[in-house]
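Note that this is a trimmed complex: some chains were dropped, and none of the rest were shifted.
Note that the chains take the letters A and B in the order they are written out, and that residue 1 is the start of every chain.
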Amino acid sequence: MDSERLVELLQQVRQKQMSVTQAVLRLRHLPFEDLGFAKIDHHLALRQGFPEVIMGQGKDAKDIAAIVRAMQRRKSSVLVTRLDAAKMAQLKRLRTRLKFHQSARAATWAEKAIKITGKGVVLVVCAGTSDIPVAEEAALTAAMMGNRVERLFDVGVAGIHRLLENRLRLDAASVLIVVAGMEGALPSVVAGLIDKPVIAVPTSVGYGASFHGIAALLGMLNSCAAGVTVVNIDNGFGAGFAASLINRL
Amino acid sequence: MDSERLVELLQQVRQKQMSVTQAVLRLRHLPFEDLGFAKIDHHLALRQGFPEVIMGQGKDAKDIAAIVRAMQRRKSSVLVTRLDAAKMAQLKRLRTRLKFHQSARAATWAEKAIKITGKGVVLVVCAGTSDIPVAEEAALTAAMMGNRVERLFDVGVAGIHRLLENRLRLDAASVLIVVAGMEGALPSVVAGLIDKPVIAVPTSVGYGASFHGIAALLGMLNSCAAGVTVVNIDNGFGAGFAASLINRL
């Protein structure tokens, strides 16, 4: 994968077909890639065990199918996020090869079993049943990226005892993803109970003054509990990805 | 306190100095007050045991002093809110007659002891030490309005066990005022533990994306726990007043 043009240039220097001064000048005009900077494409780097990801939303079924097939040819495992059942149905023949995860609104494909490379457990916690699609997107992402994933759903702060009953599971996790809409208070409470990193995911669940997730987002950014970091509204994928990076350290 | 003009009119009717038709016409043009509508001035009604209230913010010491003296002449008890120590110091001679409550940023005066007319206990809960001034304003307001008031401070959701240790005190209250800044999650947790009305007070405590209390306000409006109602940011007085109305039912 070494740049042919770079090798050629250096050989010309070596064979004295090119002066050092000429080489300096030429080097400055070589395309960036030829200098070997391709290694800063961390997507390649990450792909060691990580799936390739397609954001399904805003793409039509035909385009998704084409990308997925290309990936399958490269033997990459594949994660298609934000894919609703209707669009899944349009994927036609591909349908039989992709696994659809309805609650996560996602589809996956992997030639062989995903190898666990994450060190500990990624625990995905969510407040209400309406938050589950985002929580499942996070869980599926983390699973596809080689983590043991556990779920603790429907433990909102209005019934705090349900969360407390599960404190041993909270303690046992390495990284926690906490998903909540409405007032978004759950990550603060969870982060107050444990000493592990908490990734908070606000959801657009709610109405009126929830402003499609802004109330939850602001709540999480202002968490009184240290150790909470936040991703975009409904960004289950981003939380799962960040948790995977953390769990591989 | 009956309207002289109304009495006079009716007597003219009675003495046939005025026809019924004339009386109807005149009645329609009498000033509203003369018709005895003064009774819809609920401030008078409320004053049965309730103090007169002066919003100190935005008024200078001289004006405050004048109003207070007028009230004292009426034998009304007095509550001056949003009064900082500097302005209190300017109140001069009045200073010796008003009691200054530094933590509540307020001053009070009452000729005799406030009579307890509220049925149960008003419990004022707050999340952090920075929320105490607003919580004390609420507590003082409720106390001046004839309620037994208790305080449970510094029980934020990041250390949930401190709140849970006090659940018996939560259960024992009739009305709860829950004060919190930052993410404003405390009212949701409290309302999930008890079955009494919870008045939530967002405070402007916080920085950055707290937006001077907006984050807390939105959090409280979107509470996942039923039974929570909300007042304006930093409005301890409003919460204490509403709690008093509730506690007298």
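As a convention for this text, contacts are C-beta pairs under 8 Å (C-beta built on N, C-alpha and C of every residue); 3 or more make two chains touch, one makes a residue touch a chain.
Owing to the predicted nature of the structure, the values given are computational and were not obtained by experimental measurement.
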Assembly copy number, counted for this structure file with 2 shown: 8
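Definition applied: only the chains that are shown with their structure count from here on.
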Geometric centre distance via CA averages, chain B-chain A, whole Å: 50
Chain B partner contacts - residues on chain A that touch it in the complex: 127-128, 156-160, 164, 182-185, 188-189, 191-193, 206, 208-211, 214-216, 218-226
